[in-house]
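Of the protein chains in this complex, one is absent; all others appear in place.
Going in written order, the chains are labelled A and B, and every chain counts its residues from 1.
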Amino acid sequence: MIGDDPLNIIITGVGGQGNVVASRIIASAAVNEGLYVSVGEIYGASQRGGAVTSYVRLSGEMQYGPIIPRGMAHIIIGFEPIESLRAIGNFGSKKTRAIINPRPIYPVDVLSGTLEYPPVEEVLKAIKELVYGVQVIEATELAKKAGDAVMQNIVMVGCVVGSGLIPIEIETTKEIIKESFAKERVEANLKAFKSGVGEIKGRKAV
Amino acid sequence: MHVEIDEPGRKVLLMGNEAIARGAIEAGVDFCSGYPGNPASEILETLAGVAKKLDFLTEWSVNEIVALEAAGAAACAGLRAMTVMKNMGVDVCSDFLMTVNMSGTKGGFVLISGDDPAVHSSNSELDTRNYARFADIPLLEPATTQEAKDMTKWAFDLSEELGVLCMVRTVTRLSHSSGLVSLGPITREERSAEFAPLLGTWTSGSGDYTCMFHDALHGKLKTAQEKFEESQFNWYTGKEDAEFIIITSGTGWLYSAEAVKLLGLKDEVGILKLGTTWPLPEKLIAKHLKHAKEVLFVEEIDPFLEQNVKVLAAELAADIGPIKFYGKKSNHIRSEFGAGVGELDVDTVMRGLTETMNVTYIPRDQDYAEKAEKLVGSYAPNRSMAFCAGCPHRASFWAIKRALKWDGRDGIVTGDIGCYSMAQLPTGFMVLKSMHCMGAGIGTATRFGNLKRYGLDKPVIAVSGDSTFYHACIPALINARWNKSNLLYVILDNKTTAMTGNQPHPGIGIDALGEPSPVTPIEDVCKGIGVEVRKCDPFDIDEATQNLYEMLQTEGVKVIIFSRECALTEAQKRKKKPRVYVDQDKCIGDECGCMRFCTRVLNCPGNIWDYTKGKAKIDEVVCNGCGLCAKLCPAGAIIVEEVV
Partner (left out) sequence: MQNIKGPDDLQRNVLDEELCTGCGACTNLCPYIDMVKANAIIIEPCGLSKGRCYNFCPRSYIDVPSLDKSIFGSYREDIAIGSNIYVMKARAKDEEIRSAAQYGGVVSALIIHALQTGKIDAAVLATSSDGVNPKPTIARSKKEVLECVGSKYIVSPTVSKVLDAIKGEMGKIGVVCTPCQMTAIRKMQDSPFETGEEKISLGIGLFCTWCFSPDTYEYIRSLVGSANILKTDIPPPPANIFVIQTDERRVEVPLDEIRKFIMPSCAVCFDMTNEFSDISVGTVEGEEDWNTVIVRTRNGERFLKSAKEAAIIETKPLEKEKFNHLCEASLNRKKRALKEIDGRKITYLTIRDEERSKIISWNGGI
């Protein structure tokens, strides 16, 4: 049922982008699919402009530890270009597939002029050199259309679930989304999710 | 919430901290106290969320020692009580810990300690397992979320049986990880509290009595040890009679198991996984030392098992023969910073194994690794931590920086731990020059501000948060006044315990349940102590600076309260955030008169710089709408529009 076991997924972004919510949704959906799931998360810096990385590990056999070994990420869901590259640098390999929101969130070091943020195309090019394939998703734009830019995380979840790369059904995920948000937010989030699914379905697989 | 699902046998996804909470629920906890601190905060938050429904008590205490005392009292009265805290919180409560271990407990009494290997969100790699040994109390170390639940539950039984408090040690990586947990039944036993200590008094005694109690404690520990020999939390897997064994505890277990699997060593290596790590189950360990010729220790932070097992091996040397030990001492288990520092992971264990056994492992081929490193190096600039968009501290520290410049005497700013610790970084203009434990800012300022006799004559500013004020600053403030210090104490009152996830404190008017409770205003406390107190909004930067400056010009102990709500809690409450934008015609960018003040100096992540246009821009996703940049923009180019 599941190709690589464990299937290692990394969700990476910046504090405030909704990493934890996204990893929780994927993990909970996987539980409902009957898989062993472990999620590793470090979020002390989450609201403070720091990078946040979640590890989600799915297995049909056993419970794995919360950290993915180097070079063993199968899927990288990147909410931010340079954080995606950083995660791929640590955990990626030529087998890794990446789904990336290309919208930069500038580090304060860049804002202050101490460091430079390279052109996004170059970051994406660097990523392409390191992985098997990349889907670039304008998730923030899609989220805006769905009602609020912050839902880019849900758009991205839609993309990864819609891609068929992980053994989780669209319907299962929808149910989890319904449980995960306050009533008044459910509809917008489902819309964001669907737009992610639609976006990826319209593309050729890489 | 998953923690309240009453379906025994059902498997649900729980975070480590939720699992600990669930364990307490299954144990029928009657009271839980704590002080927020990563990585332990969510335990009490979770419990508080169901406390009303399940009808038990919770409290956020003002600090860890009060929390432990409160739980100790409940346990003394025969209830099941738990206290949760971060690693450095155990330091704070250790005074009570070192006596209540001897006075004992009637009800189950459990201390949960959250350690932070690699310092993800604290400022110490303190290994609190040492406290368990230090205090002669039983210690449990869960390896998985399932164990986090099960051990917490068992800790209550154990504590009750032995009559001593038990400690459960978690780490950030477990507390903040989620895994499947098979639920047990929720039990609600109706207990009644009474003050009826066994000897009439609840005491660690004095003189000979203390020695007797101390000896009794050792007896309890012996009983614990006997139980541990049989514990389901300790097991051995892998090759029977393996000559190479791993002894591990906590998160080290899963990493070890995966490492052994990845290296294909399943048929060669045995793993002794220990869940009860003080006192050690000596017989169990002896059994496996007997067949081992080489032992690799895998554990978080200190070589705790490593040292204690080595002592045991020395005692058994005649029986077990020579053994080679690997681990932190031998530098085989080490992080990028060294041995005994940082956090474990699968790769670390694999490296330990390849360096001690005759195997090789290449995670990625050399070319790929080099290329990855090069590309990350050139295309992924570092991302420093920073105050959130809208954070009042940004304004506060700009005001402090200005006031110190105005003053011109090169004043010293001391502080402690909280979001404001980041004032050591560019985000806080590197104003803060000291940081230790909670309350240390004002504590140290008390004497920095009173060393004229030895030639140190500089103005001293201490900063602390509001929650920290209640936690640890009041005695220092009194001390400062008593001993005629000269200091200005800045309380950054953002109406929450922000760093740990916005828990309430005594100045807000709500308790752990979110229910109304009496307020103890910071201002009144300070006035009661008898020091001059002023209060202002740090977003009124000029007024804030002027106040600081004026107060720096006078002698004595003074307090200024910078009062403005945390941007995160404030954002949660409001319906719509204001729209902020930069009038591109007015923005003077990097010209004289501005030189990118908003992006370069104020350095709010919501203010970004458009390189192509040479103008500032607002990142509307990140911007919190606070309007600070608009106030400070020298060209008046930043516009804040209320959205209706």
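Basically, a residue touches a chain if its C-beta (ideal position, glycine included) is under 8 Å from a C-beta of that chain, and two chains touch if they have at least 3 such contacts.
Note that the structure is a prediction, hence the values are computed from the model and not measured.
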- prompt: Which chains here touch the chain that is missing from view?
  reply: B
- request: Return the single residue from B:Gly9, B:Pro185, B:Gly408 or B:Pro518 that touches the missing chain.
  value: B:Gly408
- request: Among B:Ile65, B:Leu280 or B:Val601, single out the residue that touches the unshown chain.
  value: B:Val601
Statement: Missing-chain contact, candidates B:Tyr368, B:Tyr549 or B:Tyr581, resolves to B:Tyr549
Contact partner of the left-out chain, one of B:Trp278, B:Phe297 or B:Phe429: B:Phe429
- request: Considering the whole complex rather than only what is displayed, give the residues of subunit B touching the chain that is not shown.
  value: 401-402, 405-406, 408, 429, 549, 592-595, 597, 600-601, 632, 634
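Note that only the chains that are shown with their structure count from here on.
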Task: Quick one: which bits of subunit B touch subunit A in the complex? Just the residue numbers, please.
output: 11-13, 38-39, 120-122, 144-146, 172-174, 176-180, 251, 254-255, 257-258, 262, 345-347, 350, 363-364, 368-369, 371-373, 375-376, 378-388, 419, 422, 426-427, 568, 596, 599-601, 603-605, 607-609, 619-622
Message: Can you tell me which positions in subunit A touch subunit B when the two form their complex?
response: 14-16, 24, 27-28, 31, 36-45, 47-51, 63-72, 82-83, 85-86, 88-90, 92-94, 103, 105-118, 122-123, 126, 129-130, 140, 149-150
